[in-house]
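Left out: one protein chain. Kept in place: all the others.
In this document, chain identifiers A, B and C correspond to the written order of the chains, with residue numbering beginning at 1 in each.
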Amino acid sequence: MDTAAFSAWIREFARLVGQNKDYLTELDSAIGDADHGANMTRGLNAVVKMLDEEKPDTPSALLKRTGMTLVSTVGGASGPLYGTAFLRMAAAAGDAETLDDGTFAKMLRAGLDGVLARGKAQLGDKTMVDALTPAVDALDATLAAGMPFPDAMQAALRAGEEGRDATVPLVARKGRASYLGERSAGHQDPGATSVTMLLAAAATTLTA
Amino acid sequence: MDTAAFSAWIREFARLVGQNKDYLTELDSAIGDADHGANMTRGLNAVVKMLDEEKPDTPSALLKRTGMTLVSTVGGASGPLYGTAFLRMAAAAGDAETLDDGTFAKMLRAGLDGVLARGKAQLGDKTMVDALTPAVDALDATLAAGMPFPDAMQAALRAGEEGRDATVPLVARKGRASYLGERSAGHQDPGATSVTMLLAAAATTLTA
Amino acid sequence: MKKLINDPANVVSDALRGIAAAHPELRVDHENRIIFRGDAPVQGKVGLISGGGSGHEPLHGGFVGLGMLDAACAGEIFTSPVPDQMAAATKGVDGGAGVLHIVKNYTGDVMNFEMAGELAEAETGVQVATVVTNDDVAVEDSLYTAGRRGVGITVLLEKIAGAAAEERRPLAEVAEVARKVNANGRSMGLALTSCTVPAAGKPTFELSEAEMEVGIGIHGEPGRRRVPMAPANEIAEMLVSPILSDYDFTGGGGVIVFMNGMGATPLIELYVMYNEVANILGKAGIPIARSLVGPYITSLDMAGCSVTLLKADDEILRLWDAPVRTPGLRWGI
Partner (left out) sequence: MKKLINDPANVVSDALRGIAAAHPELRVDHENRIIFRGDAPVQGKVGLISGGGSGHEPLHGGFVGLGMLDAACAGEIFTSPVPDQMAAATKGVDGGAGVLHIVKNYTGDVMNFEMAGELAEAETGVQVATVVTNDDVAVEDSLYTAGRRGVGITVLLEKIAGAAAEERRPLAEVAEVARKVNANGRSMGLALTSCTVPAAGKPTFELSEAEMEVGIGIHGEPGRRRVPMAPANEIAEMLVSPILSDYDFTGGGGVIVFMNGMGATPLIELYVMYNEVANILGKAGIPIARSLVGPYITSLDMAGCSVTLLKADDEILRLWDAPVRTPGLRWGI
């Protein structure tokens, strides 16, 4: 995976989020403040513009500038969380011009660790962690079992989607949805939903 | 017509207005500020209470206290106008214990003159004047033609109702409806409508 | 109808109790529904009283205090107060220098204040002067009609005339200042939604999601015309153009711009609107001397706004800047 691949990944993530902007906002209306779609779209539009203008020339530089741009343009909870995730991924990517599957998996876990460190959510708190954790675990496990990357990434996506779906019955303990108490149950978490778009984008762009 | 008859008249007027409170407010919503029903009901409830408590013992005293009570409790445009009308009627009633038909007619005209003096509206301005003027004219004319009072009062009521209906196509030039300009046309004037209730009450109570 | 009230019949008296509880520096006569300055009557000062239907808060009760009104009479919702109230207020604020009645030009208000003036002068001999505000350019100005409504300028007038009275100027001069403010001021308003009169229980008029009412007053009465929803810059144009066509605001000491909310319009929208109004005035070469942004003369829960422009001069600006201490407007003290 080279810089071009990562660029394609981020652009595809932006495209998916933009396409689902209203859906994400709808989910955030039910248990939040109706802005997750707008927040992520604003941030990813800025990222795409940055990519067009700056054309970062290493995976690490690309991920770092993506994280910084998200931090500077998203705001809310998702800005620092996605931002931190990309900044940690950039650090994990190191100086390499191209990344192998294993490094990518480590990178994704570093991103998850960043989200955990920044947001202090635990698995089951009904947040983006609930989609990202099973996805990262699945990627590790399937690669360790020798599965080729495209299949492993598909497995990771499916695990993330299951994690996302599993947020529905949960009572939120972190983020804005936690204010609803028991009433947060029965709704899908918006952040977990946008995470599956990040995974889906990886599954389509990084498998080539 | 003695004090008891006048008391019955005012109470019947209060009953009719109370019954039509929402209707009067509805009319005032279309071309005014949605309070004519509430205003008149509040005032006439206070008048009925006053009658119960004070039991005024002459027609003039009764009319005067009615006028004063309306002035003190209605507010808006209709308070001073109805109030002045009753105060002028009281003056026209003089000291008599009972009034004859002719005095009643003069009294009603004095009330109309009071409304004109206070409100400075002209016939056709789409106000209560448009119902009161033809009614007073009809009462004078029919009594002059020798019609018995009950029939004359019926004629006055019909003339008032026609006057009320004739306010529908008019463009208002006085009162709150005038702010709508051409848009005031097509709606019946609330004040002209409550005037017909005053006339209807007279037709049922003062004919005995 | 969803309102934070107990009973439509008690809204005004309950609110007056709330005002009394929240503002111990004021004195509320609950029977007559009058809000007085705590120290009224102020000896040697012209007393300023105003009043009108309730539902326009903070106008008028929220403008009682040092540097503004001495008393305000609260009528029922959208219904002018009655002469007894105004007469009692007149007596209560008479500090020997006479009393100015500030009346918004509505048939009911004018007639009730008229009767109050007759009553007060007859009973006590206190000298009463009256100024009637009629700044609403949405309404045609004609001798044969009820004339223009008194709207936004009333707020600015109460502030400026109040400052003149605080300077211990005589009744004739205070009235003169007040008339000058009214003569130099113009307003225009617009509604996105109707308001709901508590006693009526439902909106006074229906307005679709796609339309707005232009040329409304402050009583939920329908406006002059219904037009499609438009962006803020076009709305500002609709409000400011008729004002500028009606009166020449160039020259002089610039204008005081009053961007008013109708009751249910959030402040962020008023600032968006203010920006557009400022742009238009900039292009028209009319400097802004002072500004006031917020809901100061409202129409219950109506969403919408009005713009008032007041052509200023040195005297008006000095009096505008003078200290004022009321629940609704306060500075310098």
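Please note the rule applied: a contact is a pair of C-beta atoms (placed from the backbone, for glycine too) under 8 Å apart; a residue touches a chain by one contact, two chains touch by 3 or more.
Small disclaimer: the values here were computed from a predicted structure and weren't measured.
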{"item": "Touching partners, among the displayed chains, of the absent chain", "value": "A, C"}
{"item": "Listed residues A:D35, A:E161 or A:D189, member touching the removed chain", "value": "A:D35"}
{"item": "Residues of subunit C in contact with the chain not shown", "value": "1-7, 11-12, 14-19, 21-23, 54-55, 57-58, 62, 192-193, 209, 212, 229, 231-233, 235, 257, 259, 263-276, 278, 288, 291, 293, 295, 298, 300-301, 303-305, 325, 327, 330-333"}
{"item": "Interface residues of subunit A (partner: the chain not displayed)", "value": "25, 29-35, 37-39, 42, 71-81, 118-119, 173-176, 178-181, 183"}
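Convention: only the chains that are shown with their structure count from here on.
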{"item": "Arrangement of touching chains [line / ring / star / complete / other]", "value": "other"}
{"item": "Separation of subunit A from subunit C, taking each centre as the mean of its C-alpha atoms, in whole Å", "value": "54"}
{"item": "Centre-to-centre distance between subunit B and subunit A (centres being mean Cα positions), rounded to whole Å", "value": "75"}
